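A single protein chain has been removed from this complex, and every other one stays in its place.
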Amino acid sequence: MIESLLFLCALVSIATTLGIVVVMLSESVFSLTGGKAFFQEISPWEFFGSTKWSPQFADKHFGVLPLLCGTILVAGIAAVTGLPIGMLAAIYLSEYAAPKVRRMVKPFLEILAGIPTVVYGYFALEFITPYVLRPFFQGMLGFDVDGFNALSAGLVVGIMIIPMVCSLSEDALRAVPRSLREAGYALGSTKYDVCVRVVVPAATSGIIASFLLAISRAIGETMAVVIAAGQSPVITLNPLKSIQTMTAFMVNISLGDTPAGSIEYKSLYAVGLTLFCITLLMNVLSQWWMHRFREVYQ
Amino acid sequence: EPQGKSTSESGSTTGGSGTAAAPVKGFVPEGAIAPSPETIKSGTYKPLSRPLFLYVNKAVLKKPEAIAFLEYYFSPEGRALVGESGYVELDDADYDAQVKLLDDAIKAAGGKASETLNGQVLVDGSSTVAPITTAVAEEFSKLHANVRVPVGTSGTGGGFKKFCSGEIDICDASRGIKDSEKELCQKAGIEYLEMKVGIDGLTIVVNPKADWIAGITVEELKKIWNPESKVQKWSDINPAYPNAAIKLFGPDTDSGTFEYFTEEICGKKGASRSDYQQSGDDNFLVTGVAGDEHALGYFGFAYYIENQGKLKALSVAP
Amino acid sequence: MTEPIQNSPEVAAAPAVPAPATNVSLTKGKKENRLFEWTCRGAVWFSVAILLVLLVSVTKNAVGWLDWQFLSSFDSARFPQKAGILAGVLGTGWVIGLTILFAVPIGVGAAVYLEEYAANNWLNRIIRVNLSNLAGVPSIVYGILGLTVFVRMFGLFGPHGYIHKWTGWTIEGFFWSEHFGQYLIPLPFGRVVLSGALTLTLLILPVIIIASQEALRAIPPTLRHASLALGATRWQTIRHQVLPAAVPGIMTGVILAISRAIGETAPLVMLGAMTFVYFAPGNLDSLSDLSSHPEGLIKAPFDTFTVMPIQIFNWVRQSKEEFKYVAAAGIVVLLAILLVLNGLAILIRNRYSKHLRW
Amino acid sequence: MANTASSFSGLVKRPLGNGEALKEPRKPKIESRSLCFYYGDAQALHDISMVIPERAVTALIGPSGCGKSTFLRTLNRMNDIIEGTRHTGEILLDGQDIYDSDVDVVALRKQVGMVFQKSTPFPKSIFDNVAYGPRVAGLKDKEKLASIVESSLKRAALWKEVQTRMHESAMALSGGQQQRLCIARALATDPQVLLMDEPASALDPASTARIEDLIFELKENYTIVIVTHNMQQAARVSDFTAFFLKGSLIEIGDTEQIFTNPREKQTQDYITGRFG
Partner (left out) sequence: MANTASSFSGLVKRPLGNGEALKEPRKPKIESRSLCFYYGDAQALHDISMVIPERAVTALIGPSGCGKSTFLRTLNRMNDIIEGTRHTGEILLDGQDIYDSDVDVVALRKQVGMVFQKSTPFPKSIFDNVAYGPRVAGLKDKEKLASIVESSLKRAALWKEVQTRMHESAMALSGGQQQRLCIARALATDPQVLLMDEPASALDPASTARIEDLIFELKENYTIVIVTHNMQQAARVSDFTAFFLKGSLIEIGDTEQIFTNPREKQTQDYITGRFG
């Protein structure tokens, strides 16, 4: 009796997944409630092939590539900044820091993770763009910096994923058995040798898994990007330009609280579905890595 | 520099103080009129001044809380809030007509005011009108603590879609109802009352640092905003302007502002280029223009008034 | 291959302690060592510094604005001086309270099932894999889920819903208890506290389940075996031994999940919680309201709401300059709450990890 | 090499309880018949047939991984908890097959108590630890509980040491005390058989001696099966010794005989330290 009750609790997670899948598909691939679904009106070919995204204009286009491009740009910048810093910080905390420092810094970084992302967004818009990017890129290098730009958003998303990378990588590093470190030292290694040749390689899978999770988080990050990256769906790799990410588009649509039934409303689901699939892929990849990582020591 | 509350106690900007900004530098075409409460009210600010509306579902005129809310909206206090919100109040004749319209409709519906009020009045629609409605709602709630007036800002189009499906009681609108929307309402059996609340001047704004320009012609606006527009740089408008990319900001397509602007400037509703920063949230547009030396955007007058320090309004020559 | 290296004579002949040759390579090693250590240290302090910059700039902006008036009044769209966070605090309180109410029993229950009962069959394997996937789904996707399922209920109900279209019936909701006067629970829920709480519940469930699983897994199996060997049933073992011992771990997980939920903005924006709200759910904005209209307790879950991060988002994008300071004050309040929660989690973690040693 | 083995005969051997002679026939308490046991596909026990006599101490010895613990745990079906295990053959307790489908495992475990290698006190008070068994069995009467707890602790020779601190945490006890607490806890359910898996392996010599004394006393009333790695301990405390190797029972017999004159060469090799 109790067991079946508890089993029902566990089933909620399955129900959630099914719910997500059904909801995402419901307006994009088939229609639950009559009327046409998104992909019945817009061919997947156009959706994934066309390079123009303008669902809210008289002249509507539904090519998701600009949104995808914006998302990848922001996530890429975030990865380039957040991953190395997070990993190095993890190495410091796990290998070098005195326990006291670790006990202080880790919760501090956890708070960094707890700050609402809205705050980061404004940090990017009000601080990074005008006081860091403009003086450097525009003032010193002469590049044009948009008020909303991918770089500032990418940087704060990078900052946001530092705690996650740091904490997960640190777990992976600390999971490397002490005996391996001792074996390293016993063979006459310096601390650097032990770190770089023994501990980090042994924790590679865990670190990579944390990277994948962090990137997946960066892809799904919303508010900071909404605030700082702009709302112009264009295909560009110039990080100083304003772009639009998938998440930003979704919020933009829902800030206007677009009424159900319109094609823009349905495009919300199509974009959501794409986003879900991408992050799912990242998560599965990371799971797979984690799994390998568990096998190493046992 | 953070400002303590006490020092800015009187801080809210009122519409009346208008455009008394310092003399602006930059090119002004002949016959250009600067937007100000006077020019908007008198209609000399052409072609971009327009009336703002409230659409009321007649069915809700039976609910005492809705009646109370509307009566407050069209009371002298409510009228003053229009000006306070940065728009232009109706002239007296117009205002009296609206009050009468409301009274008649309430009588016809047979609703009556009641002592104890509670419940909700759902309002949604134009983001242009929203500042007035939230101001009214805020003041109203002080008088009737048990009545809720949550104000959504879905844009005029979005508001009408909800209005015509009965999801909301009152729709803020920055343009008149369209035929297609009328049809929807009819189908759903919704009868409505159209009320004018004030006048807005669509304002064309640039960054204050844009010292090369202070006015613009309708012709130039059309050149910039039409769907086939080739304008990418300021110099494409006028060779005298800088050879720098022009950053465009404008409302999204669910907004009445967009429809009004495209109709007046490009000649057809919804006819607009689409490669600009669009948002239903006017504050986003303000931030965008304020943050970019080469930006140009348009939105309701009230948002300009609130941000005179950060923006420069262009005079418009018909 | 090559012949075995000659060992004994040379080793014996080698100078006893550090050969000079090794010392040479060591000086080089030391340089790398330092450089690397400093790079790593830099990474940590960089992160800490950014957080400090953020905190300091926010707090600086909040000075003079964060006062009792701010904490005790509702929002004002027009007057920054009069704006307050009360609606957000109460809204967050209601939403998070309900979230805890739903998420904790379900989450802990699921974890207990997975750790203590689940056989290793395909269904349970799927549940496990699925959990970690769910934990990585972007919150905005949960927002769409909540919007469709709880707010709109697939457009089934209401006077213009599909049920009406198909059957001619109009279902607008159902009546709640008569005790507090008639009260209609709307269907679909619409953008109400309950929709928000349910959405956040789904959002943090995976986090709670995974944390609770870890906590349960950390309980040594010997504890269970000892209990079973004394003739306790499985459920008795869980209730009397496993759960009590796992409580600290579970609590930490729950608190961390809750602090995540408190800061979530995107899913609630998707639900449409951006509406300008200047009232408390159920009109309960003070303790005395509880006695004057207790029915508010039942109405609140079906009331329109706002939460702190959304209020902050609203203020921060206001064009009026002063709202920036209002937003900063809001952020400080939110951070203070998060700080308290995190502190609590750390306290619990430290306290119990000291007292319980296996 | 026989001389090496025989050297153990020199060890002090305590007299059997109640002055019984070792050779006197004993009533069997537990009997395993052709027991095979599998963890998944791996067979851990091969065709074990043996008798465990009543009110005596039977020691299981053998190198690590030979299946001693596995066998012990089949006796109160603790292996049921591990997934993917199965067995063939029978185990009879007082003549009844404990793996019969109508046997209540929970009741069985109350009769066949178990003490683990590492002491496993619950993170509760000393009193609650000992009272746990009777409580889950449904006993609520406070006085009765107290008396059971007291008598169990007395029998486990722990009462004097903890008498005054019954409501302190059991985690605060020393290793040896914890182990005796676990024994007391097992006794509180009033079992007939006590299984002990290396009960002294983690303990210091003094604690070990106390536990051995205890076992010696307990065998007057209980049937005891003990797993040990320590040959000397087996020699000291047990009446019968069974030698396991790679999952098979090589030899079982009187302890005296096994240590002085084993029938099998493997047993002799093990006892004399040839391997293990």
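Each chain gets a letter, A, B, C and D, in the order it is written, and its residues are counted from 1.
Just so it is clear, a residue touches a chain if its C-beta (ideal position, glycine included) is under 8 Å from a C-beta of that chain, and two chains touch if they have at least 3 such contacts.
Keep in mind it's a predicted model, so treat the numbers as computed, not measured.
Colleague: Return the single residue from D:Ser34, D:Thr88, D:Gln163 or D:Gln232 that touches the missing chain.
Modeller: That would be D:Gln232, which touches the missing chain.
Colleague: Of the residues listed, D:Gly40, D:Gly65 or D:Gly84, which one is in contact with the missing chain?
Modeller: D:Gly65
Colleague: In the full complex, which bits of chain A touch the chain not displayed? Write them out.
Modeller: Given the touch definition above, chain A has residues 99, 177, 179-190, 193, 197-198, 201-202, 296-297 touching the missing chain.
Criterion: only the chains that are shown with their structure count from here on.
Colleague: Return the chain label for which the distance between chain Cα mean and whole-protein Cα mean is smallest.
Modeller: Central chain is C.
Colleague: Can you name the chain that lies farthest from chain C, using the mean of each chain's Cα atoms as its centre?
Modeller: The chain farthest from chain C, judged by C-alpha centres, is D.
Colleague: Which pair, B-C or A-C, has more C-beta contacts?
Modeller: When the contacts at B-C and A-C are counted, A-C has more.
Colleague: With chain centres taken as the means of their Cα atoms, state the distance from chain B to chain C in Å.
Modeller: Whole-Å distance between the two chain centres: 39.
Colleague: Rounded to a whole Å, what is the gap between the Cα centroids of chain C and chain D?
Modeller: Measuring from centre to centre gives 48 Å for this pair.
Colleague: Where in chain C do residues touch two or more of the other chains?
Modeller: Only 272, 274, 317 qualify.
Colleague: If I count partner chains per residue in chain A, which residues reach a count of at least 2?
Modeller: Chain A, residues with two or more chain partners: 255, 257.
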